[in-house]
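My questions all concern the structure below.
One chain of protein is taken out of this complex; the other chains stay put.
Order of writing sets the labels: A, B and C. Residues in every chain begin at 1.
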């Protein structure tokens, strides 16, 4: 059974320095609030897994929480580069970042294999690509029936997965809908799983075949309204496209990044206070 | 794009003698009407694939349509044996039936692999079981990362899959809900796919993450109300438990089976006439 | 205590083994009946998973098939059958696999495939179904079946689903993740694996059952634990819940369910 906890307590209890952590959410329902809390609690030496590092990992990398990144597409979608990711890879700032690079199909399959309790996934991939020359974890297997050679990739089995969802009920059962990404697989592949949700309700009213994670399959549920900003939560709020654009100049420069994190993340007690401060700043800017 | 056809025309066009055919539906939405039509058209030498042969394959086997059966559990659920299946296996009547036997987990994975365009599936299975001693298609692979030995099974890739669903729209998009079994995977694993549906509607009104098969992924949609009897169609009609019990004495004896098939299947023009005749017989019995 | 049948004793004794909150992968028939009785009595939060796809099913009557509509309607969610086996069973999330059997041997291995030679069968049974992987991957396994010379056999014609294999640490040597069968519950007694050998020995006799009855109805030289308990009789709550469940089932389906 999942405990209904504050995000602060959940991160304290379930994320440890050195853990392999997956914050998943494919464009939709990105668990940004959790990345802020990891920074506030100064978690170190994390191996970060995520198909699309996005702003959520640009933050963690720039704040010095990560020692390794496992990923498949690292950009600011619709805007350009992730400057903190590039600075870490190209210049080793604030510390060297080991990278292990896959394709989307590979990592999606690797999460499926992780959720399935398998040590590896089999897929048709990488023939003719240079990726296997720089990632020794991309191997092959031969079909014992046809002799075909297929790609074999290690499954993803994080110590902790964090996802954001729309709703939980009071027992801790979780419902998400819309773009589902690899969240369910990431949750089930992990040893421990924290789910932040927009709201806790009496009854999920889920369609019969909806994507529901039962309470006993997760560790903690935390009510964090707006916790997926600047991505979106279908049925709750839209993607804040302007924030993605605003991130570019903030993250481009080390000092402006540090100042932003000090002010908005380390300088706030929790995500509610962060949202308040950000709204205030945006209102001030609009004046 | 799927064609909206009569079931008779769809079977004529898409099922050929000697084909590997999967009629899927796990307890729910079993495509019985299609099996009747296969018998009416006297299809021969079929390799039948299905996790639970059930009454639908007891019929086809007894009627002499099958040369081989690939399956994982062959009983009359809640009642007992499938007598036509047993008679074919134990006594070779009406003709010898080659069997290839798997477990549910194996066949479910094999459909998933088939839908995924892979030649085989990997799963944790069969250690300590005698099944691999009688089924040479159960092999193993070694994980290139951990050295673990896992089961490898051939994917299922039927020439034709037939499933039954609740609804299609006029373009041929299909919606099913409730117990989903392996229908979607069976449909996508096949070269050709026929879907019988309870009704054709203007708008599916499907929830966002519902199980929908787009029209371009299937070959034909056939409106066959009641086509899953004696199994059920969630939202339309319940399982006819009494028919499952009534099947036992019918199928137990070769002559009574032949008489029943001659009367109710070969002796009817289509499934609508079959339903009419069956209802009539039941009403007569009740008098 | 009111009178009760040996079949009721078996179901009640099996239901008691399911801890509240346990995630249970349920076979149809006797396992489903016992698991639902547990849910309606001592273990309201037991989570029932059926291989057809329902997770957290709470049926008011016993299902006749493994995929009855009421399982879907009362579940927390219904997933594809492939997912049940892949993410939930193989993923290591099942606490208890609850199985029936046609035949069992002294190490809890199960035959549901064939009697006689596989290729020249005397009796062709339904086959494996979900049992081999439930037996392999559930954290522990409970087996429930009526005891007789024909069902408790010295040597299985066919091992469909492995229990403790050849006994001892054979199961671990096979690399199987789960602990294997931890109890066989019959209409006569409860058997549990002996430490070390993992051979099933009688640890509890149902009230009124003699050792001789058990010996007569077992196809191998059954042994008894040093301490053999007497199973507590079904109490009123258990019996009433079981009978009400069967009555509801009969009213809904025209048959009792769960005894096949």
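Just so it is clear, a contact is a pair of C-beta atoms (placed from the backbone, for glycine too) under 8 Å apart; a residue touches a chain by one contact, two chains touch by 3 or more.
Because the structure is a prediction, the values reported are computed rather than measured.
J.: Under the definition given at the start, what are the shown partners of the omitted chain?
T.: It touches the following shown chains in the full complex: A, B.
J.: If I consider the whole complex, including the chain that's not displayed, which of A:20, A:109, A:173 or A:196 touches that chain?
T.: Per the contact definition at the top, the residue touching the missing chain is A:109.
J.: Taking the entire complex into account, which one of A:181, A:214 or A:227 touches the absent chain?
T.: Among A:181, A:214 or A:227, only A:181 touches the chain that is not shown.
J.: Have a look at A:74, A:117 or A:214 and name the one touching the chain we're not showing.
T.: A:74
J.: Which residue from A:124, A:139, A:171 or A:254 sits in contact with the chain not drawn here?
T.: Candidates A:124, A:139, A:171 or A:254; residue touching the omitted chain: A:124.
J.: Where does chain A touch the missing chain, residue by residue?
T.: Touch set of chain A with respect to the missing chain: 26-28, 51-52, 71-75, 77-82, 85-86, 89-90, 101-106, 108-109, 111-112, 123-131, 134, 148-149, 178-182, 184-185, 211, 231-232, 234, 238-239, 241-242, 244-245.
J.: For review purposes, identify every residue of chain B that touches the missing chain, sorted by number.
T.: 1, 112, 115-118, 173, 184-185, 188, 206, 208-212, 214, 216-217
Please note the rule applied: only the chains that are shown with their structure count from here on.
J.: From chain C, which chain is the farthest off, judged by mean CA positions?
T.: Between chain C and the rest, the longest centre separation is with A.
J.: Distance-wise, how many Å sit between the C-alpha centres of chain A and chain C, to the nearest whole number?
T.: Each chain's C-alpha centroid was found; their separation is 41 Å.
J.: At which residue positions does chain A touch at least two other chains?
T.: Counting only residues that touch two or more other chains, chain A contributes 117-118, 208-211.
J.: Taking each residue of chain C in turn, which ones touch at least two of the other chains?
T.: 72, 78-79, 86, 90, 137, 177
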